[in-house]
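What you see is the complex with one protein chain gone and the rest in place.
Chain lettering (A and B) follows the sequence in which the chains are written, and residue indices restart at 1 in each chain.
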Amino acid sequence: MNDALWYLARGTGVTSLVLLTVVVALGIANRAGRPAFGLPRFGVAQVHRDASLLAVGFVLVHVISLFFDVYAQLELFDLIVPFGATYRPMWTGLGTLAVDLLIALVGTSLLRHRLGLRAWRVTHWLAYACWPLAFAHALGSGSDAGAWWLRTVAGACLVAVVAAVTWRLSTSARATVLSGDTR
Amino acid sequence: MTRLHVDWTACQGRGHCTELLPELLAPDEWGYPRSTDDTKEPAVPVALLPHARRAVRHCPRLALHLVGP
């Protein structure tokens, strides 16, 4: 029984990282203001949103399965407040923080129209803290941290995000020159 | 009749709306939405309302608004 939970926690954890990577990479890529991956711009945005909702789902399963896992010894408290856990508090805390930010990101985004552009944009930049936290958490706290396959997945995630940033910077520099718009 | 309003101070011509609502909006040569009937605030036929709402939800700059009943 416990083994099943443990597998579930690891599986959903890795999936969450991959989904978050997709979300962040597409979020960044779409800022370039050009169609990407053969998708129209609104399609990229749609996948960005859907993947983020999916990520929330996987993250919740990930967290709940750990909550019931005796080895992790998590209290309800630790799911919300970082760095209080008894088992690897540092690495677990990073994960908790990432979850908090994820909830904040998705919550504010669903209320985007009510929040107004400025406030929403400011909160949305939390994404640049959320993803690295999740990334570090995945590498540092899992039982699979040293495994080749996790390293491969993490490496691919890093490459995806770096590629998105590079692509955006290259195209936005060009767009700025073209339109004179520096915003 | 519901109409579509563009907040030009916010719009950056990202083109999501012109993809989602080609019946009413086409990109101009700089990528900014231009109403296909060349009106300032194009009327949205009832059949297109769901698409228009989707475009409003999607605008990354919150620059699109539906106005009127």
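By our rule, a residue touches a chain if its C-beta (ideal position, glycine included) is under 8 Å from a C-beta of that chain, and two chains touch if they have at least 3 such contacts.
What we mean here is this: contacts and distances are computed from a predicted model.
When the listed names "Cytochrome c oxidase subunit 1", "Oligopeptide/dipeptide ABC transporter ATP-binding protein", "NADH dehydrogenase" or "SLBB domain-containing protein" are checked against UniProt, the chain not shown comes out as "NADH dehydrogenase". Seen from chain B, the chain kept out of the figure touches residues 5-13, 28-32, 34, 38-40, 65, 67.
Rule of thumb we're sticking to: only the chains that are shown with their structure count from here on.
Chain A contributes residues 30, 33, 40-43, 45-46, 112-113, 116-117, 120, 179, 181, 183 to its touches with chain B in the complex. Of all residues in chain B, those touching chain A in their complex are 10, 12-16, 19-20, 30-31, 57-58, 60-62.
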